[in-house]
Structure formats: C-alpha cells, structure tokens
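Here the structure is laid out as structure tokens; the discussion comes afterwards.
Heads up, one of the protein chains got dropped from this complex, but the rest are sitting where they should.
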Amino acid sequence: MAQKVVDAVKAKFGDAVVATSSEHGDEVITVKRDKLLAIAAFLKDDPAMSFEVPVFVTAIDLAHWQPLGRRGAPDEGTRPAYDAEASDGLRFEVCYQLRSLKHRHRLRVKVQLKETDTKLPSLTPLWAGFNWQERETFDMYGIRFDGHPDLRRIYLYDEFVGYPLRKDYPKDKRQPLVRRPDLVGDH
Amino acid sequence: MADLKTLVLGKKDIADLDTETEMPHELMTVNMGPSHPAMHGTVRIVLTVDGERIVKGDVQPGYLHRCFEKEAEHATYTQIFPYTDRLNYVSPMINNCGYAMAVEKLLGITHRIPRRAEFIRVIVSEISRVTDHMTCVGASAMELGAFGPFLFLLKAREWLYTLLEEVSGARLTHSYVRVGGVGKDLPAGWLPKLAARLTETEAALAEAEQMLNLNKIFRDRMAGVGALSREDAIAWGQTGPVGRAAGIDYDVRKDHPYSVYPEFEFDVPVGTTGDCYDRYLVRVEEIKQSIRILRQAMAALPDGPVMIDDGHVALPPKAEAYNTIEGMIRHFKHIVDGIKVPAGEAYTFVEGGNGELGFFIVGDGTGRPYKCYVRSPSFVHLSTAEKIFKNHLIADIVPIFGMINMIGGECDK
Partner (left out) sequence: MLELITSKLEDAANWGRKFSLFSYPFVTACCGMEFMSVAAPKYDIARFGAEFPRFSPRQSDLLMIVGTITEKQGPALRRVWEQMAEPKWVIAFGVCASTGGFYQNYHAMPGADQVVPVDVYIPGCPPRPEQVLDALIMLQDRVQRGDGHSQIRLKREKIMLAAANAEE
C-alpha cells in the first residue's frame, strides 16, 4: 500500500532517493541529507501522503555490522558488512518512522551519515513530537540535529562523556557522579 | 465607618499587610522531583512560576534509564523477555507480546503461531491492560485525596495478579510469552476462576466509579485541566488513552489489527475535550472493553499446542532434552547461541497500556539483536507534559501527571 508513497517520492525527487526497500511490511526510503527537509515537508503536507503522525526517531550504528546468513556464512542478501573505507565512512543511519492517520500507511525515512560529520537538519519544526526523540538520538548516538530548539542530553547527565549506544562504547563503563565517602576512604 | 478588617487589625497593621501582599512581580524557579510523591517513577521538573501559575516547565526524564537497548544488544533473543517485562511494569504481558511479535516478524513465522497461543496472548494482554488502567486510575485518585478507590482497585488488581501468577509463576514480571508461542499452557481450572474474578472486578470497578465519577473534588480537579487539542495531539504523536481522549480514533488493535483481535467485538472509546477527566473516562471504559474481549476470548479459546512446532525457534521438549543426545545439543545451542534470526529489520507495534508500543529490531543473523529499539508511549506522552502544564497551577501537575500515566521504566527505558 505504501509502495504508492515510495513511487511518488521517487517521481518528485528523483535522485535524492538513494535507495528504497520493503522489509516485513514496512516501506523504507533512504534519502540524501540535503534533501531531507524538502522530502519531509512533502510527506507531511501533500494530501496524498499526509504523514501527520511522528512515530519515532532512532539511529543505527553500523560500525560492527557483519551480517551472517544460514550456517554462519556471511550474508550476501542484505546490506553488506561495514567497512570504514569501502562504505565511504557512512557509519550511522538515522531512521524516521512516520504514519498517516488518514491513509493508514507508514514509511521509514533513512539518512546515512558519515562518522566524521554527524549533522542532520532537525525535523522538529515539522513534527513537534520529534523534539524529545531527536534529543534521545543525540544523547545516545551523538547525532547533531541542526535547527533543533533545545538539543541537550535527555536521559544521561551533562557530565557524561561519550555516546553510550555507539558500538564502541563498552557496555559497563560507568561514569559515577557520587560514591559513599566511607567506601572510597580507608574506613 | 471602618470595615471589620480594619477594626480587628488596626490601621497601621492593615497598611503593613497591604504592602506585604503586593508581591514583587518576579518569576520564581521551583524544583519538583526526582523523588516526589506525585511523580510516578522518577522524573524531575524545573518549573518557572509566576505566583502559582506555571510559565514554563522543563521536564527532565532519565532517572531510571536502565539501558534497555544496550542490554538487549548483549543478550540473546530469549533473554530479552525479562527486560521487556521491566519496561512497562504495570502491564508486562503486553510488552512480552509486542517484543515476541517483532522477533516473529523477522523470522517470518507470524502466521504460523498456534491459534491457542494467540488466544492466550490476547487473554493475558487484556488482563494486563486492566491492571494497568486500574493502577493508573487508582493511583491518580489517591494523589487527589481519594484513598478509598485506590484500595478498591488495588484489591481487584491483586486478584488479577494472583491469576497471572498461576499462569506464569511470577506476580509482576511474568516473562511468560516466548518467541513462537507462550511458555506453558494455562493451568487446569484457570478459566472458570478468571470468569469469576472478572465479575468481581467489574463490581469493584463499579464501586470505584461510584466514588469518583460524581465526586465534586475529583471532578473539579480533573475536568477542564490539562486539555490537549486533537491537532496538537496528532502533531505530538499521542496515542492510547491520551490520544483517544483528545479525539483521535486510533487503536492499534482496530487500525492495524494483529494477532486474533479482528475476531473480537469491542468498541474504542473516544473523548471530546482531551482533558484529564476524559482520559479518566477513556481508561475506565477501556477496562470494560477489555473485560468484554476477555469473555469472548475465553469462550472461543481453541485447543491445541501453545508453541510453534519448529526446531529453530522452540526449545525441545524437556523429556527429549534430558534423554536424547540430539535433544540435549539442540537445547544447549538454543540457550547459548540463541534463536538465529535472519538479517533484516522490522518494526512491530501493539496497543500497549499507554498507547502505541513498538519494537524496532535489527537482526544480523546471529542469536542477538544488532539493535533493539523500543518506541515507548510514555516517553512520547511525557514530552507533551511541558506544553500541557503551561498556564496551569502547580497543584494541577498532579492530575495531569497521573493521567499521562508516565511509567518510569518505559519512559526512560
């Protein structure tokens, strides 16, 4: 059903659409970063699209992406394994999930970002609901959303260094704010 | 003739008093939380107030950020079930089901789940929804001073917890659902017990309703407070009772049907004003509709297996695991390596206690998810709190918060 949407976006924006796919009932389009705002505005305002509901924003860190097929062989079917040089350093994939209340279709818009340049235009001016979601993505992955009204950490504290959901952040590396003085000293 | 106040206080004092009542027109910053009795879970709000009126409220979640995603990336698909329990700990069964459905979607076995398992999932989910709404209504009423309804609803919740305990073995964090079905069949003689308890629950709910619906204090504190317009609710992505109270006729069970929900008859209550009282009414009506679904599901519960017959997904039967070498190896591989989920990504969403609860899972062909994101309704709802608070009194935060029903574990993940 949402194939119609993908076709419309392709027809209107042509080469701004990097890739499209359909996985498990969800249509996914990957778009170029500089066209994201225009495409998003089109998706929101065009009556045939009318994606008025923001669902979620998140990012995928591809740094350790090594897909395995059956019996442990490398998987050829999906996205290839991540290689910093071969893939042009496109390490992050930011996903915006949208839903239309009117047409009951949904779409995932993706933007690929380089490790060295994690900037992206914010979609909060279009969908107010993305405000906290983008903050969360910033907090967890360090993706910077340009034009976000209030981009700061949301789950973690300001003293926290690093972005925990990046694959290179160790799972149990704590950064304590306070500890019992009698445990630290020679009590 | 001097008025009574002057006669009592004297001229000088009244002059002093009058100058004192002239408060300087300055904004004040008030901190609420993170440990505050009216905050379900923990959240901190930094309020800028003009007298009692809220000018700005900076809501800061994250005090219960338990790193669900990071933990999930390091656990096998089966091991994640306990973590999902603790997301929305008031309705764990729904989280279990939503997560299981996401993994099943990636595995491509959605349509091969035994029918009995689907029915059991619906039954436990709806019981969970009832407990969720009861806790929300009861706790909010208690915070507004109505202790009676809280006790009545908690008593009913206790009955349902006992039933869920019989099914799963745990009172609160059930981890009952598995990928491909449910952990075990319903115990013998459980359905009649549930039927009896449902009748009693309805009675307890009716009593609580009687105490609340026409209670002047309760109505005054709820009605007209914290209204959210339909347009705003859509723009902020509101779903569930908060969205429906604002007039969005959206229920995942109806609009994007999953499991066996299309086979049941139930109504989706929709509010008109979007204020706290509407949210309360929507929740109460949803309890009744859930009970309606439960009755239908109990009547139509088919016989059959409760776990998919697929060696790649289901654990081998215990007898086989203990007595045959093949069974034991399979069991071992299953536990240590996890279910092998093909590479790909899937987003599945169910109607959780608070709204659209989604799991976005990226699999990379191993036994552990590459990424497991949860779209938590509480987080989305809480993000509007700032907007709703504006121009309300500090005391109004309590009903607004109660009716947004922010669940710490789900909001902060």
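Each chain carries a letter (A and B) given by its place in the written order, and its residues are counted from 1.
Note that in this section a residue touches a chain if its C-beta (ideal position, glycine included) is under 8 Å from a C-beta of that chain, and two chains touch if they have at least 3 such contacts.
Computed from a predicted model, the values in this text were never measured in an experiment.
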Residue among B:Lys155, B:Arg197 or B:Arg295 that touches the chain left out of view: B:Lys155
Among B:Ile45, B:Val59 or B:Val90, the residue in touch with the chain that has been omitted: B:Val90
Residues from chain B at the interface with the omitted partner, ascending: 34-37, 40-42, 62-67, 70-71, 82-83, 85-86, 89-90, 135, 139, 151, 154-155, 158, 161, 171-173, 408-409
Contact footprint on chain A, counting only the chain that is left out: 155-157, 164, 169-180, 182-183
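The rule we apply is simple: only the chains that are shown with their structure count from here on.
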Centre-to-centre distance between chain B and chain A (centres being mean Cα positions), rounded to whole Å: 25
Footprint of chain B on chain A - complex, ascending: 23-26, 28, 52-56, 58, 60-61, 64-70, 75, 77-79, 95, 97, 101, 104, 108, 127-129, 131-133, 136, 140, 153-157, 164-165, 171
Residues of chain B defined as touching chain A within the complex: 60-62, 65, 67, 69-71, 73-74, 105-106, 108, 232, 234-238, 248, 250, 255-256, 340, 342-347, 356, 358, 360, 362, 364-366, 370-371, 373, 375, 379-380, 382-383, 412-413
